[in-house]
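One protein chain omitted, others in place.
Right after this comes chain A.
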Amino acid sequence: MSHRSKGSRSDAHSLETDHRSSGPSRWSHCRKRGIDGNLRANSDDDADDRGKGHAHSDSRHSSFTTPESAGPVSRCGRPSDWGSQVEDEEMRRDLHRDTQRYRRRILAAEVTHRERKTSSGSSGSCDSREGDNIETDEAMLLRRQKQINYGKNTLAYDRYIKEVPKHMRQPGVHPKTPNKFRKYSRRSWDQQIKLWKVKLHAWDPPAEGCQKGAQEASLNDELDELDLGDIMDIELDFPALTESQNAPLRVHNSSVQDQDCGGTPVKVQKTEPPEEADMA
């Protein structure tokens, strides 16, 4: 009596194919001509390569440790343990709830905006209508949500939100969680996440035995989380960073250099808390 997994794993699976970079065999498969210049036929070799590529010529580590997990986590597409399956299920449900809340907020804001426009008769520039610009790809939203959770599962974030209530946040100075519902290119999004997490480090708890090296090491870990293979995806649109996001980076850098104790970011071992769509 075998245990059948429920369907709808395609989300997790496509998530995984997003992440994968199988090194040379992936790209060579896409090339129409082989090295000898002849057209490639779809041979079994290619299929094997592709299969192998996924399992073996993956240029990255075959496992990685996430803040939430107790140890190395396998890179297979779908989690086979019930604990992870339920967590994923919970994330997906939370995501649906967030999506609905976000849509309602956008619609409400648009209605108000439109009313104001007609009454004042102004033709002020309006933000490209958010309602048309909502990211809906579930796999992408889940991936973005996970990235946000990594950032929020830190002592730095806890200290930050305790210290600075949302209404006191000054744009540019205080880190703001990237809005997962907006359409951004992959590079742009990953960059925003990176910058956001860098800014959060300013709230790291003070630690004795400070090393800038340790901080750099952890930043490297964070970079590893980014799919560097995807740089190969040629994104012709430039990262849509706003001014406010560029400026504080410089400020932050100087403050980091000034500090003697950068403070080692400490990742708390807790799994995803219920996510509150963080947009203000």
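The rule we apply is simple: contacts are C-beta pairs under 8 Å (C-beta built on N, C-alpha and C of every residue); 3 or more make two chains touch, one makes a residue touch a chain; residues count from 1.
Assume contacts and distances are computed from a predicted model.
The unshown chain of the complex is recorded in UniProt as "MIF4G domain containing b", chosen from "MIF4G domain containing b", "Proteasome subunit beta", "Mediator of RNA polymerase II transcription subunit 18" or "Superoxide dismutase".
Considering A:R93, A:R116 or A:K166, the position touching the chain not shown turns out to be A:R93 (whole complex). Counting over the whole complex, chain A has residues 1, 3-6, 81-87, 89-90, 93-94, 97, 269-271, 273-274 touching the chain that is not drawn.
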